[in-house]
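The structure is given below, and queries will be raised subsequently.
Left out: one protein chain. Kept in place: all the others.
Let's turn to chain A:
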Amino acid sequence: MNRGGSSPSAAASYLLCTNCRKVLRKVWCHSFPSNFRSSSSLLLCNSQPTSTNNLQIFFKDKRIRVSQPLTRGPSAFIPEKEVVQANTVDERTNFLVEEYSTSGRLDNITQVMSLHTQYLESFLRSQFYMLRMDGPLPLPHRHYIAIMAAARHQCSYLINMHVDEFLKTGGIAEWLNGLQYVPQRLKNLNEINKLLAHRPWLITKEHIQKLVKTGENNWSLPELVHAVVLLAHYHALASFVFGSGINPERDPEISNGFRLIPVNNFCVCDLANDNNIENASLTGSNFGIVDSLSELEALMERMKRLQEEREDEEASQEEMTTRFEKEKKESLFVVSGDTFHSFPHSDFEDDMIITSDVSRYIEDPGFGYEDFARRGEEHLPTFRAQDYTWENHGFSLVNRLYSDIGHLLDEKFRMVYNLTYNTMATHEDVDTTMLRRALFNYVHCMFGIRYDDYDYGEVNQLLERSLKVYIKTVTCYPERTTKRMYDSYWRQFKHSEKVHVNLLLMEARMQAELLYALRAITRHLT
């Protein structure tokens, strides 16, 4: 594959799927006269270019151009009409995009998120702030950090998006050839990126000290906090992208031509799963046994019961502790069994890593999530949520070192935690607080964060196994998410509700990463 842009003349290369090694398409790497290139990239900055050849300027279409993905709709999991319908009505979204988008386009993430406009606003606002507003890091660095973060999960969607932006903001193209071309300082971020993405509990104050230690390539604390926020944001966003099966943008070829970086190395198998048709039938037959309607009823019933029981049932402290441990341990088995199941090619991991061309942005690609509660080992202390909360501690630290982001993140967390339409599938007027809390705390549980005032028995009651599988995959190994996983849980629920779940997972994950990183920084400070 021609990645580095070395061949000046038009050269063909083939894009292989990283999973199934099928040829996706032939890529032509054009070379343009340099002046042409620069002028068009200028155009790119301002709006969408329409055609590469004759730089015609868009005139008639007053609407924001919705980029058409290769497959139908912005998401491979969600039928196009679900998203687009919601979208065309929503002036508010368009407005938000105009206001906050950095690329000037309504990208697929935004389109899917626009199912929850309220949230979208805080999301875009905080993202815009960390990418574009006053901050300690220069703009290209921010995008490069985003690339590094997304690369940990092989999320080519985000990588491509930020490669574009990186160049637009004046980044040095050479850096895109891989980590060995970037300044040592950025390279040093690698370790923390790796830990944060997969095992945030391993971050210690020594890691922080190593980065901020005075020297040639040291990071100042505000810079570091900015970087950490970016990393956490993009790790979490990668979860969302995979979890919602976001399709690649339609017109990557344009930017592709300029930068000679293949944009679409998604294979259908990557996202929409092994084989759609077969899958659909699977879902239909296998899971159809359980009447899905009654499944929903059962869940509602359990919620009601839990709510009532609350007052009477008094679990002993020991019981509560064991419940947490159990939940923690159980999460071990959740995916390990399933991965095997959904990826019959067991060479999955190596395959992915070796062929994946995003690996040049990362080091130690083999490093992945490892269960917090390893079987038989108990040496890692549980993170007590009450001892280091976002509201009390995290916020203060973040806001002190990187002003105002604290408020934006705070608003976003609050928003996602409290977002509800009081509906569940076909039912209305349901208090979903419990369900939301269960989702949020379950994610934190997988990262070893424990809430003293939460009964982890609830998780077991409320989250069925298929949902747990999905949650674990999305938060810990997002790149392995398949359409089948997405489809197999909560089949009565609307897609917008599943997107809501994804938002919760994303924010919970981001908060967990931030808490660990910020705690380490706090310890470094004291």
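Note that a contact is a pair of C-beta atoms (placed from the backbone, for glycine too) under 8 Å apart; a residue touches a chain by one contact, two chains touch by 3 or more; residues count from 1.
We take it that contacts and distances are computed from a predicted model.
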Consult the UniProt record of the chain that does not appear here and report its protein name from "Serine/threonine-protein phosphatase 2A 55 kDa regulatory subunit B", "Translation initiation factor eIF2B subunit delta", "Brix domain-containing protein" or "GATOR2 complex protein WDR24".
-> "GATOR2 complex protein WDR24"
Thinking of the whole complex, not just what is shown, which of A:174, A:391 or A:431 touches the missing chain?
-> A:391
Of the listed residues A:423, A:492 or A:522, which contacts the missing chain in the full complex?
-> A:522
Which of these touches the unseen chain: A:216, A:428 or A:453?
-> A:453
Given the full complex, what residues of chain A touch the hidden partner chain?
-> 42-43, 46-48, 55, 57-59, 61-62, 64, 95, 98-99, 104, 310, 314, 317-318, 320-321, 384, 386-387, 391-393, 395-397, 400, 407, 410, 452-453, 522, 525-526
